[in-house]
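A single protein chain has been omitted from the complex, and every remaining protein chain is retained in its original position.
Which chain is which? They are A, B and C, in the order written, and residues in each are numbered from 1.
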Amino acid sequence: MSNLLTEPVLTALVAGALLAMVPLMFAALGESISERAGVLNIGLEGMMLFGAYAGFNGALYIHSSWIGLLLGAFGGMLAALVMVVLCVWMRLDQIVVGVGLFLFAEGVTSLLHGAQFGDSYPRIDHVSEIEVPLLSKIPVLGESVFHQHPIVYVGIAAVFLVHWMLRRTSAGLNLRAAGETPSALDAAGVDVTRTRTLAVLACGALAGIGGAYLSIIAAGSFTPMMTQGVGFIGIVLAMLARGKVMWVIALSFLFGISLSISTALQLAGVNISTDVIQMLPYVTVIAVLLLFARRSYLPSALALPYFRGER
Amino acid sequence: MSNVVTEPPVVAPVEAPPAPRRPLTRLEPVVQAIVPVLLSILASGVLLAILGRDPFAFYGNILHNGLLTDFGVQQSIVRMATLLLLAGGLIVAFRANLWNIGGDGQWLLAAAFVAGIAPSVVGGLGMAVGLPLMIVIGAVVGAAWTIVPAVLKAYYGVNEIITTLMMNFVGIALANILVKGPFLTDKPGVPRTEILPLDQRLPMLGGSQIHAGIIVAVAMMLVIHVVMTRTPLGLRLRVLGSNHRAAVHLGLRPQRLTLIAFAASGALIGMSGAVSMLGDWGSFRADFNPAYGLLMVPVVFLARMNALATIAFVALFAVIQIGGDTATRLADLPTAFILVLVGLLLFFMTITEFHRVRRQRRLAVASRAPRSAGAEEVR
Amino acid sequence: GSDSGGSAATTDTGGDAAAKKVTKFAIVTPEKGNDFGWNQQGVEAAKKVAAELGVEVEVADGSGYDNVDPILSQLSQSGSQLVIAHASGYNASAADVATKTNVPEMSWDNPDGVQPGLVGDAETASQEGAYLAGVLAAKVSKSGTLGIVTSADDTNWNKMSGGFIAGARSVDPGVKILYAQIGQAGYADSAGGKRVAKTVIAGGADVVIGMGDGSSFGMLQAVEQAGGDVKFIDVIGDKSSLDKKGVLLSSVIWDFAPAIKQAIEDVNAGTFGKEPYTLNLANEGISLLKTDHIPADVWTEIEGVKAQIESGEVKVPLTAKKAEVQALLKK
Partner (left out) sequence: MITPDHLTSTAPTGGGASPAPAVELRGITKAYPGVVANDDIDLSVYAGEVHGLLGENGAGKSTLMSILSGMVQPDAGTIRVGGQEVSITSPRKALELGIGTVYQHLTLVPTLTVLENLMMGSGSALLDFGGARARFDELVATLGARIDPNAVASTLSLGELQQVEIVKALWRETRILVLDEPTSMLTPQGVTELQGVMQRLKDSGIAIIFITHKLHEAIEIGDRVSILKAGRRVGGIEPDELRARTPDELKTRIIDTMFGEGAAQLAGVAEMEVHTEEGGHHRELSGEVALELIDLSVDGGADEASVHDMTLSVHRGEILGIAGVDGNGQRQLAQAIAGQRPISGGDIRLEGSSIRKLGVPDRQRRGIGYVTDDRLHEGTVLDMSVAMNIVLKRIGERPFWRRGAIRQQEIDAFARDLVQRYEVRTPSVETNIGTLSGGNIQKVLLARELAFDPKLILYNKPTYGLDVKTASFVRSQIREQAEQGITVIVISTELDELVALCDRIAVMSSGRLTGVVDNGAGAHARVGELMLA
């Protein structure tokens, strides 16, 4: 089975890694933003499911992956709106609402799916990809990394954009302050609620796009609970990135590639239980934490509602 | 003026009525429980109507099958045993502001372990010794699974949401490895552990279908309540929870406390897993994961980490879970609809919580009149 | 409440349970009965048998796995004389409930759990059908490489994988087989299904057999997008109505009707559970779906192999565990 790792297989593996990476990247990026602003989205997975469902409908009926992704973003924002109203505006507990949102989204999307597609199981035809000139000629990487739906590159660009935003724009500064010392931000005359609202909505949009990518491009169909815990992994990645969004790319790629490697090992006939392989990413992180025991940084006002004039 | 010196001004404020919450606090639990339920029934009722189902029939069926039939109420109580212990475990951690989000991993691992060895242990030692021993073992496994997050938190301040979530995923996978490996029966079918014979499970209470687990659970909840509200340990955990630096300053040994809280949390969750296996399931199936832990997180919060209030909340969710399946089936809906119901319920519960807080604030401000009079007399 | 508690119930309905004639039976399935797979086949079979025998059937599809005990018990106590626990994940609970309520239950792949009169065992010789699929695949394949994609380490998937491998090799001993599993419990992971199927196809497979429930649609997607003449073989159900692109070569169809019918008749005869209820080629419980993508000559050969299996001439290996499949693969 050693002759197995032919160019097409390697290409497929790398492509597969990207398929798994992209939704995670979007979700984790969104979560980083809202965590920076002090809002913990335990319901991230729910936002992804909303996005996946809305996006799938869009792409299916309007026959445009872009419209689909756009609707996915709206779907995610719709879910995020629940967080905004209950947690940011009404200052209710973020964990309760987050879990509620997750369960609610799981329920609603499967419900709708059953009612809408229960007997037809429609699938979306192959969505067109773009080839990055020249680069797409590179063996293996060319056909995989540089032959993707544009949204992939948009996503990576978005990470850089957010990175730049956090350091160079007022919005970014406000974001960081809102998660660290909202009272200071408030004293400086910036509306904390508004800042957090925008952050959570952005998170919803990104998570939604991630979900839509999953249903439209990665799977080509919507199946209930298809996010398979990606949202929760997104939360972990966002925290591991410690607010340094660039890490999100690396970490989510690591995750994607580990899945592809597990496939490769199986194809090579290596006899490891998939359970073991599934554990590897998490075990690695735990090991890293144990060895280098770095105090994982979190915004000090994370998951705390802000009340003006409180000591 | 002179009276100021003779009679210290402090007297006036002390006499001033502290924010008068008394009447409210009595009514509160009732309101807290009823209102959100009604609201979510209303909301999902509308949803049902839209889906062309009869809401009244639906809720009737939930009540009937979850509470009103002997059978239903017994099943609900059985489910409560599992959920209560789990919730108790979360209370202990949350009180100390330790976000043990990995409850499911701890629960499944303990369950798999217990289910794996129970048949031989209980068979060998007999129920009198075997069953209690198995519950203890479940507790130990659950506690063991919190060691890594606990140590990382206590000695390096590594955020426990990350670590418990991680250990959660690992725990789930490990549970599967156990049932597909060392604990696997040689029987065909879905990989699972050997079945613990019915007559070797937790004893049923007086001819009913309710097993002794509920007694363990309620007892533990009472213990938790007393410990948290009356004992030094409880107070220390609360202090650690609300201000870590203060805990250091006051000499509460934060590191040790962190370890204790995590261990206790994991142990209770492990007990829950054990009770569930020894009581109702009798065997652990590969990829089994009812995700009770996740559901209990918000429930515990809404009960404001009060053990007694938690019992009431858990009862509600148990009835919904038990009655819900039949109700959805009869209404020809997927069981997923229950998730919608639960989600709505959680939303509305938090909202009523919000109004409670608002009401208290308003009342508090209203209480200025008498104090003002006090101010007069000082001048 | 009328019937309080098991022990009481047991004493009441004690011995005469076996004597009862079935006027109503129930079937419980984990997913909704519209999945073009295990659940749909079960529900439809139940309805078919009910109509045929003129008895009532209560269908509890989409019951999940987390509240099995309550659901089975409720059905047992709502007038059914037989409950079909339609998932081998239900085995343990089925036995419990049957003992508690004393209403016979039929469960899957549970030979050791059999208690005549109370707990019956249904088996599928699905590997036989998969063997035929293997033969078909090997014959149709031009690349000489076949793919197996499963969504989980699942007994049924393992059995069929083994059969498929054996069947394919019976045609071409040198045939190359790529075998991969999506994940731990990737039943719903359609994205994963597509991802892994794509890789397998990239590895040269031009016939892929996919076993996955929801994730099967992802695999189908991958095959459709692969273009060329890559073909897909499905299991359990018949997805041809969904096959827009004509890539569905065949499917290993499971028809539960014979088993269910036999079970009911045995309950009436008081002989329930004495014999396992098996789906196999012989009783049409297992069959290979005939589509017009299958060349006629190939089909006739398959018919031949079918006969040989039924006559016992051809022995199909039984690989219930993944390790066994991998061992077979290594041979």
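The rule is short, and it goes like this: a contact is a pair of C-beta atoms (placed from the backbone, for glycine too) under 8 Å apart; a residue touches a chain by one contact, two chains touch by 3 or more.
Please read all numbers here as calculations on a predicted model, not as lab measurements.
Partners of the chain left out, restricted to shown chains and counted across the full complex, are A, B.
Contact with the omitted chain, checked across A:Thr11, A:Asn57, A:Thr109 or A:Asn174, is made by A:Asn174.
Here one chain is not drawn; of B:Ala49, B:Val129 or B:Ala246, the residue touching it is B:Ala246. Counting over the whole complex, chain A has residues 168-174, 176-177, 180-181, 183-191, 308-309, 311 touching the chain that is not drawn.
The chain not displayed touches chain B at residues 1-2, 4-5, 8-14, 16-19, 229-232, 235-236, 238-239, 242-243, 245-246, 248-253, 364-365, 367-368, 371-372, 375, 378-379.
Keep in mind that, in the parts below, only the chains that are shown with their structure count from here on.
The centroid of the Cα atoms in chain B and the matching centroid in chain C are 38 Å apart. Taking each chain's centre as the average of its CA atoms, chain A and chain C sit 35 Å apart. Within chain A, the positions touching two or more other chains are listed as 114, 224, 273, 275, 278. Counting partner chains per residue, chain C shows two or more touched chains at residues 32, 153, 184. By the touch criterion stated above, chain B contacts chain A in their complex at residues 51, 99, 101, 148, 152, 155-159, 161-163, 165-167, 169-170, 173-174, 176-177, 180-181, 294-295, 297-298, 301-302, 333-334, 336-347, 349-351, 353-354. Only residues 32, 34, 36, 153, 178-181, 183-184, 186, 188-196, 198-204, 214-215, 217-218, 220-221, 224-225, 242, 244, 322-323, 326, 329-330 of chain C touch chain A when the two sit together in their complex. In the complex of the two chains, the chain A residues touching chain B come out as 40, 42, 82, 86, 90-93, 95-97, 99-108, 110-111, 114-115, 224, 229, 232-233, 235-236, 239-240, 273, 275-276, 278-279, 282-283, 285-286, 289-290, 293-296, 298.
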